[in-house]
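Apart from one protein chain that is not included, each protein chain of the complex appears where it belongs.
== chain A ==
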Amino acid sequence: MNDTKTIVKVGIADLNLVTAPDIIRTSGLGSCVGVVIYDPTKKVAGLSHVLLPDSKLAKQANFNTYKFADTAVPILIDKLLKRGARKYALKAKIAGGAQMFNFTSTSDIMRIGARNIEAVQLVLKENQIPILSSDVAGNVGRTIEFDPSTSMLKIRKVNKDEFYI
C-alpha cells in the first residue's frame, strides 16, 4: 500500500522523523551539523539540522529548541522513542560542521562548525548513542540524505561525486 518513497525535508534549525521506505534529507549544511539517529531494526530515523552548539547562547526568552545541539538532540531521541524506536538500539551518523570562510578573527562564533561537532558528540555520548560514521569539518557544504531501510547516509558536495557513509 505504501511502497512509494517520500523524501521528508528538514530545514535549518528543524528536525523530523521518517520510517522506511521514506527517506529524510537536509540541504546545504555548512557550519551546521546534520544529526541522524536511527533504530536499524525498526527502520525508523530522525534527522536534526543543528545551527548552534549550546542553548546558553540564546538571548531570547522563548527560543527555538530545535536550533541548538544540547536541546534538539534530546527532543529528537524522545520523538524516536515515541515512534517505537528502542533506546538501547539507537545509532547515530553525523555530517557537517565545516568552516565555510577562512576568517582571520579568532572569535568563538567563527569556529562554530567545530563547536557544533563537539556539542553533538557530547550530547550523543551523554545519551549513550554510538556514532557509527561521520563526515565532518573541512570547508565545504554538504547535502545529506538518510535511508532508514539501508541505514546509509548519502552525502553530496559541490563538484564531487556522491558517496555513502
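Here is the rule we go by: a contact is a pair of C-beta atoms (placed from the backbone, for glycine too) under 8 Å apart; a residue touches a chain by one contact, two chains touch by 3 or more; residues count from 1.
The working rule: contacts and distances are computed from a predicted model.
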{"item": "Chain left out of the displayed complex - its UniProt protein name, from \"NADH-quinone oxidoreductase subunit M\", \"Quinol oxidase subunit 4\", \"Chemotaxis protein CheC\" or \"Spermidine/putrescine import ATP-binding protein PotA\"", "value": "\"Chemotaxis protein CheC\""}
{"item": "Residue among A:Lys43, A:Lys93 or A:Arg142 that touches the chain left out of view", "value": "A:Arg142"}
{"item": "Positions on chain A contacted by the hidden chain, ascending", "value": "11-14, 27-32, 51-52, 57-60, 63-64, 67, 98, 100-105, 109, 112, 139-143, 158-159"}
